[in-house]
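Every protein chain of the complex appears in place save one, which is left out.
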Amino acid sequence: MIYRTLKRESMAVLVDRLKEGGLVAPVREDGVVVFRPIQGDREVASDYINPTNSVKDVFLPQTESLFRFNTAEKGLEIEATPPEGPKYVLGVRPCDAAALELLDHVFAEGQYTDSYYQRRRAEVTVIGVACDQVGESCFCTAFGLSPGHRRGADVMMYRLDDESYLVAFEGERGHRLAEEYPDLFGEAPAEETIEAVVTSYQSREVPAGRVELDGITEKLDGMFEHPLWAKLAARCLKCGICTYLCPTCHCFCLDDEALGYEGVRYRCWDSCMYPDYTLMAGGHNPRPEKANRTRQRFMHKLNYFVHNHGEFQCVGCGRCVDKCPVGLHMLAVIYDIKGVDSDGGQ
Amino acid sequence: MSGMNQVTDRLRERVRELLADGKIHTFIGYERAWDPYRPIPFFATEAGEAERLIIDELCVPSTPKYMLDFFGREGVVGLLVKGCDSLAVERLLRDHRVERESMYIIGVACTGLLDRDKVKARALEEGWGAVEEVRREGDAFVLVTAAGEKELGPEYLMERCRTCEVKVPTVYDELLGEEVAATAEPRDFAEVAEIEAMTPAERRAYWERQFSRCIRCFACRNVCPACNCRICVFEERVPRWLGRKTDVGEQEMFHFTRALHVAGRCVDCGECDRVCPVNIPLRKLNRKLMKDIGELFGIEKPFMPAETEPLGQFRPDDPDEFE
Partner (left out) sequence: MAVSNVLIPKPATITEIVDQTPDVKLFRVVPDDGEIFDYRPGQCAMLSVLGRGESMISITSSPVQKDCLEFAVKRVGTVTEALHDAEEGFKIGLRGPYGNNFPVDFMKGKNLVFIGGGIGLAPLRSLINYVLAPANRSDYGQVDIIYGARSPADLCFKDELKEVWPKAEETRVHVTVDVGDDKWQGPVGFVPPFLEEVGPSPDNAVAITCGPPIMIKFVLQSLDKLGFTDEQIITTLEMKMQCGVGKCGRCNLGDKYVCVDGPVFSLAQLKELPQEF
């Protein structure tokens, strides 16, 4: 871990340099802040709580080419298409950075790993910006994170004063960035100052994050058949907002696109909230009802994932809270789960 | 002018009776939830749950589309329906997707809904805390919050409510609240005129930018009362009309097809705009078609479901610009 400072006016210079290697950062566009590739004079947004889409878009793109194929002359050639993308992603909030380590459980650990994902993780430097504002829907502290947490980030910036940032560089990718641009980064401030700044962020109050999660996984162990799921699911619109904006949801489908002999197989996001997600070729669907799918989503995040990977599959970024058009989001559901008898009053 | 909260007690009483008498098995209304500024659809199935129902100017989500979830199920569903929602009911009725007898509609006269995001922004800025009640006093809205009563002017109305011409539901079994006069401001298409003023190249760039943000969550389609096909064309597997791949071309294929499919059938409820997580101005697109249809076919209120849809019939004197 090394610390440096960065003048606020040097931020623009840093952005210009990172742009050359390929940079994704939040931009404000038509009243919404979204992660976008930074090209030309596109301005990086600074006053936002969290971009509407998550940093997942960089590491597990919504559409990703896996390979090209050619079936000419009754043959078959298959050619892998190496992952493309930026080298840097800037303006990542601590919750999103931490979410990457949850995706790692799925794509970079265990019996099968995904080389495209791993390559991106190895090559993309995650530059975080600690949160000056805490959103009404933020609840990262419920998952042991905070507005100044560094889990999953290679670099984290904290506002030091009106003129400059305190910048923490961690690990190989972080250190490389510090070494690459020595002219931009100034000497670290005194240790007490570092300690004070980082602590002020990490101990920042997150009101919605006070929700208590102890015992919820165990409670859910016995709630598969609970009537709560149908009650919750009644208002679901069957859209994919919650899963697509979620920085930790990783479900996908594979899809071929071909013209003549040539084509591409893509990996595309899919959503457990879509009715056809589990629909089999013969017409059988093990999750035909909204209640089945709603149960799957919340059980996955609060129970199944915990059993498989030892932690919740949620970082409290609050996107589902903000964007679900009918309030069927993680916080509401956590409170509802806590509020019912686990046997459904039966 | 009085607010919708005036009828809350009567609403609860009626729903309690309807559920207790077995006249309906479910009532779809609203309850105040985790975010009190954003009441959510509430499905009461027991008489005792009627107490949780509320109705006020923050109760925005449209209820009728949920009727499709009850398709093929026995019994009657009760619905709380505002003016705009009643057009959605009519849409589903005219498309033969619900039967009138399967609904028991409690209508409520609405004088306009609050723009939740605008209200919430101010509430956060000024530290109002939770909201407990919303009243209407004259032209103003009074919010009873944890920090006392707060008054909001008509500038906090939802955009779509400014020019609303259907304040009283057009279809209901019983109506709660007093009759209210139709719109304050005449319906115009100012935002459509902005698009029309662009050059083709500008227009192209504008829509490309909008649709390049689309995440294909299908919330706009799923919430839309005019999007009520049994199997959506975009769900068909053979032939495939829409790839899973996300790029501007595919997004445009989706949005333009949808816009044309609901053209002449859109009731201008604005729900597509509300649910879009990435601010794609879908209502603007629909209203451009609505404006054109109004002008081309001489229809005064093209958002009103009619006996025959302008694009659902042929007449020899139809405009034909391809001649």
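Per-chain numbering from 1; labels A and B assigned in written order.
By our rule, contacts are C-beta pairs under 8 Å (C-beta built on N, C-alpha and C of every residue); 3 or more make two chains touch, one makes a residue touch a chain.
Just so you know, these numbers come straight off a predicted model, no measurement behind them.
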Completion exercise
Among listed residues A:29, A:96 or A:114, the absent chain is touched only by A:114
Fill in the blank from the handout: Which of A:66, A:129, A:206 or A:239 touches the missing chain? It is A:66
Handout entry: Residue among A:31, A:82, A:182 or A:215 touching the omitted chain
Key = A:82
Completion exercise
Contacts from chain A to the absent chain lie at residues 66-67, 69, 71, 74-78, 80-82, 106-107, 110-116, 224, 250-256, 258, 263, 265, 267, 270, 272, 277-282, 284, 286-287, 292, 296, 299-300, 303-305, 307-308
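Going forward, only the chains that are shown with their structure count from here on.
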Problem - Whole-Å gap separating chain A and chain B, where each centre is the average of the chain's CA atoms - result: 31
Handout entry: Residue ranges of chain B in contact with chain A within the complex
Key = 33-35, 38, 40-43, 61, 66, 69, 120, 124, 209-210, 213, 215-219, 222-223, 235, 243-247, 274-275, 277-279, 281
Fill in the blank from the handout: The residues of chain A that touch chain B in their complex are 29-32, 34, 52-53, 62-63, 136, 231, 234-235, 237-241, 244-245, 253, 255, 257, 266, 268, 270-271, 274, 276, 290, 321, 323, 325-329, 331-332, 335
